[in-house]
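The block underneath contains the structure these notes are about, expressed in structure tokens.
A single protein chain has been omitted from the complex, and every remaining protein chain is retained in its original position.
After this line comes chain A, so read on.
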């Protein structure tokens, strides 16, 4: 397994952990009965539960692009020290993004998010050349 694929494994496991965190915090707020219902009356999550939900949803978006980047560099055989570094930077950024959202580190959360996006973009460009 290449380092980029290992980073993809860890990023996916991180997202599963984020789901568990969100699920626990959300169910403590709205109760398991509402969570299992079809949720016809929308309920806005607040506090830590809302932040955990927004952080998780953001990672769903970022994770898709990162998946494309890892698949592209791996298939195209364009892995290098640079793409390994980018994959690690992505992973580190997405890990830090969680406490940054939960504890409201502004403007650091946005900067951390940019690191993840730039790392993904560099990998995508690296796959082309």
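Basically, contacts are C-beta pairs under 8 Å (C-beta built on N, C-alpha and C of every residue); 3 or more make two chains touch, one makes a residue touch a chain; residues count from 1.
Keep this in mind: contacts and distances are computed from a predicted model.
The subunit not displayed here is recorded in UniProt as "Inner membrane protein", chosen from "L,D-transpeptidase", "NAD synthetase", "Inner membrane protein" or "Phosphate transport system permease protein PstA".
From the options A:12, A:76 or A:121, the residue with contact to the unseen chain in the full assembly is A:12.
One chain of the complex is left out; on chain A, the residues touching it are 1, 5, 8-9, 11-13, 15-16, 19, 35-40, 57, 60, 63-64, 67, 70-71, 74.
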